[in-house]
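To start, I am sharing the structure in question, which I have written as structure tokens.
Partial view: only certain chains, each at its native spot in the assembly.
Note that the chains take the letters A and B in the order they are written out, and that residue 1 is the start of every chain.
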């Protein structure tokens, strides 16, 4: 990849977006037959599929929890989803991402309702272009709702970053690699609570606050698309 | 790859078969709706998504530099891998590929390799040091039976969809595809042969025979599966079924 001279020209990004603008976003609920719930998310060039199984009996049995269901998440990149073929199987990156996604989703679930059982969330990245973990959370959250799992709210997620000293929403792969900072964030929109927050790069205190602001606003937009996807699937108006 | 069905369902399906019927009303020689979409993954050199009924398989092909095998220093390398992703079925588990995934990948591999579908001899770069590797990754997304046929069709479709890599070492005009192998799996339930079983049928089937043929009807690969047997007559009948249906499926490629 050749490095472009500037990533932001006249206040606009290389793909023409404003700093606070999302890429095109499409979410569809209930796209798989076998899974109990599923969703498909296209965010820019990202293509992500999530499936939910459960609540179902936990195996192996000694991992069962007597007073609660266990939430398991597995984030996986298809070998062909990235520039250089990814060798199949979990690596350290996907192990960590699976963990933070689980911890991002768990706060909205009523796991105590299903003691001894497990809820499995599988996220497949079919095509990757930065922001796959947040796209995965958006998909998983809709898939959980599609599976009929009781939830306090959806979880909406987006990455915020810093590119040439500008705080921008929803980084592309190019911006992620050439910019300095990536900060994925997930929010429970109604209560405005943060369930995922990671960052690497460089942010001053002031930049951090502006990044948080932008993250909250981006998640609000995503939340609308998630709800729309569920409305389309179930044909009812939310109250 | 096999789930467990209740004996009630088993009896029902077997009984239907005895009376010449299938659970979804199809004829024994009839596939479910087949759709083949290509060019679905930008990060792959070639890709295809195949749906057969509710079954859904995504195949991506990556073309990368690799070292040749010592005994074939000027020949490209073909690698087929299948992942039965746990999102596709409650019976698929996390972890390294089990015997079902391994068999699936190897049956698809043999269909392509043995038919010389790819002119691997044209994929050398520097003898003994550098050749093109063709990675075919089969990603199963939704499992409602007949994964072998869907995967093999997806693999051939993805190969036909390949755009050569943007790499100065690539000198061919286009990716050298020579054959279009198509696999058709014939299943036996009780004494009836049928193509394209859905998952429920697959679960009660006694045995299956996958026959991969090329354009002229000759066979490049076969694989019997399942814990039952086939008679000599059934094998010959299966060949005719497979050959006929392969021609139909091959029309879906471009």
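Note that in this section a contact is a pair of C-beta atoms (placed from the backbone, for glycine too) under 8 Å apart; a residue touches a chain by one contact, two chains touch by 3 or more.
All figures in this text were calculated on a predicted structure; none of them were measured in a lab.
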Copies of each displayed chain within the entire complex, written as a formula: A x3, B x3
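In this section, only the chains that are shown with their structure count from here on.
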Chain B-facing residues of chain A, complex: 32-35, 38, 45, 47, 49-51, 53, 56, 74, 76, 78-85, 88-89, 120, 122, 124, 126-128
Touching residues on chain B, where the partner in the complex is chain A: 41-44, 47, 54, 56, 58, 60-62, 64, 81, 83, 85-90, 94, 96-97, 135, 137, 139, 141-144
